[in-house]
Structures are given as C-alpha cells and as structure tokens.
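As you look at this complex, bear in mind that one protein chain is not there, while each of the others sits in place.
Moving on, here comes chain A:
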Amino acid sequence: MTLFEAILLTVITASTPLLIAAIGELVVERSGVLNLGVEGMMIMGAAVGIAAAITTGSSAFGVLAAVLAGMAMAALFALLTLGLATNQVAVGLALAIFGLGLSGVVGAPFVGVQREGIGAIAIPYLSDIPFIGPVLFAQDPFVYAAFALVAGVSWFLFRTRAGLVLRACGENHASAHALGHHVLRVRFLAVLFGGACAGLAGAYLSLVYTPFWTSGMTAGRGWIALAIVVFASWLPWRAAVGAYLFGGVTILQLHAQSAGVPLPTQLLAAMPYLITILVLVLVMRLRGGGAGPAALGQPFVPDR
C-alpha cells in the first residue's frame, strides 16, 4: 500500500461519521425540524455502542445499541418539540449538553478498555483492482452504509411520494396539514431517523475509528455535521462532498503539520473549516440553492 493510498483511507474514515450524521440531520431539517442536538445524540451512540459491544462481546450488538440510543435521544427531543411544541433551538442545545454529560456516566466503567475494532470487508474481485480496489472496495461496513444512505435518501426525497410529503411538511406545514398530511407524524419519523443516523455515526467513532472510549470523543463532529447540512443546501450529494472535503482537509493538514509546512499550526488546524465553507458557498453560488426549507424550526400546532 502506497502512502497515497494510506492517506486516502484515513480520509475516508475521518469523513464517514460526518457524512452519516449530516445525512440524518438533512432529512430532519427537510421535514422542517431543526435539531441542534446532533452532538449529544452522536456521543450517546458512541458511549452506548462501545458499552454494549464490550458487555456482550458483539460488535453488531454494539452498533444496534448505538442506533437505539440515538433514537431514544431523538424521541426525547421529539416529545418536547413536536408533542409540546417547545422551542427547537433551546431543546436542541439542551440535548447536546445533556448527551455529553450522560455519555460520560455511561462510558465511565469502560474508560481505557481496548477492543478489536470492526474490520474491513473486502469485496471479492473488486478489491483486487489495483489502487481503486483497496481504497473503494476494502472498507469497513460503515463506509458502504454511508454511501448507501446518501443514495437512498436522495432517491427517497426526490423520487418517492413519501419524500415529497416530507419536503412539503418542511416547506409549509399549514398547507400540508390542510391537504390532510400528518405533519407531526412525518416530523416524528424524520427526527427518529436523524437520531438513528447520529447514533450510527457515534458507533463508528467508538467501534471503528478509535476503538475505545474517551469522554467527549465526538469532539464537535456533531456541530460540523450541522454546518455541512446548511452549506450543502440540504442536498444529499452535496452533503457527501462537504463531509469528504472536511475529512480530507483535516487529514491533509495533519500531514502538512508533521511535514513541517512553514505555516502556523493554528492556521492549518483551521483549514478544514475555512475550505469546506468556502467551497460549499461557491457551489451554492454557482449551482443555486441555499434558501432552506421554509418552515425550518417553526413549531406546528394543528387546530382541532
């Protein structure tokens, strides 16, 4: 394996959790709900995922538990913002802080416990292709899942009636309700999906990326995922571009730092943020988009 291939592999592993979390939040926001608690759901996924994996000895069970943990956090958010129509920004921020705290408690018994990470799955024959093979077809299952998610969500949103209804709820909930669509039910399911994705992204961190638990190990990735959704103009493929750009520049600047590039390390550390925002803003300018779902963040109370 060449150095270049090795760098590409680390780029993919750095980008995957961002992409999974961003796709989930993208669906949530398309339905008109702003859940700022991605960071909290993600870290709960990481903590519960590794706790379950160590306790049961099964990585698959760990992943399942992480997804359920993310969904449980999302259900709490949905109960408050959809059921009781409270302020989504406030509850989302609270969820992020709550998740960071609670994950510390859940993960405390497992600090420093090392375990084998989930390995790569080499796709027969395809992975033997020189260069492309090991980079694209010898990855861990999460990488494949991330791209399946992007393609699936894109197809769902723009090619299915259910996706159309979901987008309609995000554009104008009063009209969607007047046509007889169940706005709150659609939004609840979208929020749950977002929670599941955030939990899955968390599981990736604690089961694959760094296969042990340290508190606060999401390190702000939930917030990056939120930003990617906005700068990607709520389009799934653009979110993939944003996530990979961010992951890519993160790894490259680390290599640049170790190679002794004569730039302040603080500037290099800021590069992923600067470049991702710059590129996605340019894409927005050139290709349009950027307005966002019109009813984003607005509570809906049907009059019955």
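Keep this in mind: contacts are C-beta pairs under 8 Å (C-beta built on N, C-alpha and C of every residue); 3 or more make two chains touch, one makes a residue touch a chain; residues count from 1.
Basically, contacts and distances are computed from a predicted model.
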* Per UniProt record, name of the chain withheld from view ["Probable transmembrane ABC transporter protein", "Simple sugar transport system ATP-binding protein", "Acetyl-CoA C-acetyltransferase" or "Monovalent cation/H+ antiporter subunit D"] -> "Simple sugar transport system ATP-binding protein"
* Pick out which of A:A174, A:A219, A:V261 or A:V281 touches the chain that's been left out of the picture. => A:A174
* Residues from chain A at the interface with the omitted partner, ascending -> 161, 164-165, 167-168, 171-172, 174-181, 291, 294, 303-304
